[in-house]
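Omission of a single protein chain aside, the complex is shown with its protein chains in their original locations.
Our next item is chain A:
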Amino acid sequence: MSTPRQLAARRQLLRRLGLITPSMLVLAVFLVAPLAIMLLVSFLQPGDYGGVKWGQYSAEAYINFLYERDLDDSLVFNTDYLGIFQRSLGLAVMTTLGCLLIGFPTALYLALQSEKKRNLLLFLVTVPFWTNLLVRVYAWILLLRNGGLIDSGLGLIGLGDGALGILYSDAAVMIGLLYTFLPFMVLPIYTSLEKLDWRLVEAAFDLGANRFQALKRIILPLALPGMLAGTTLVFIPALGNYIIPELLGGGKALMIGNLVQLQFGSAHNWPLGSALAFALFSLVLLALLFNGLRQRRSTEVRI
């Protein structure tokens, strides 16, 4: 016979399970299952016209990622895919740094405004979300192309010669990524700056810190959680971005996302696409792990 205490504990356990189950089911169906399918696909042989040959297992996709099979079937180290990974990583890091550099002053400016003005400005930051990303990227094409608005504008003041040469380059992809992800950096930094007790800054001034010292010693450290959140929100989607390099890179400046799309599309190599996606996934996991460890460390000191 169970004691009343044991019964109560069991009832509570059941209640908890009942509450957790729906979200667990959603995760299982929409996250774990697709990942498992992808993992399976990455270890299969590619079908002749897309799809896979079920039941024919091979690690070929992962070998393909690093090596090329020569005519005599020997493996030769090939850095083509790694190069694209490196470019993606570089562009994502640059985008994140750029967003930090532009986003922090913007967020600081926002946080220092009066409440009324602040709400208007915050609304303006979110205005781009009201238009489809595709439309906005096409607008950038109009701006950046040779003879486009920027080019002809520069021509008017005698600086351009009608051959700006930015569109379909890494620079254009960079501009597009920066533009797309800037709000995701501004908003979290703004949130942490808005919570900041400005009397602390006053106290720093009072103790002889000039504006730069107050920024470095008080405002930046206290805005760090927002900057870390913003970094995660920008870096991860920028790393796997597909649409910006597709449209502004013109298929020349490929990123991982385009490569994956290519394998599932015209290259008819689903296993390689899946393997590439898993490589991207592990990069993202590494970034998250790094961020998580940093945050743990900063909270550890706090306690």
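As a convention for this text, contacts are C-beta pairs under 8 Å (C-beta built on N, C-alpha and C of every residue); 3 or more make two chains touch, one makes a residue touch a chain; residues count from 1.
Going forward, contacts and distances are computed from a predicted model.
**Q** Given that one chain of this complex has been left out, which of "Spermidine/putrescine import ATP-binding protein PotA", "Biotin-dependent carboxyltransferase family protein", "Imidazole glycerol phosphate synthase subunit HisH" or "Thiosulfate oxidation carrier complex protein SoxZ" is its protein name according to UniProt?
**A** UniProt lists the chain left out of the view as "Spermidine/putrescine import ATP-binding protein PotA".
**Q** Per the definition of touch given earlier, which of A:122, A:209, A:243 or A:284 contacts the omitted chain?
**A** A:209
**Q** Could you please point out the chain A residues that touch the chain left off the display?
**A** Given the touch definition above, chain A has residues 197, 199-200, 202-210, 213, 217-218, 221-222, 301-302 touching the missing chain.
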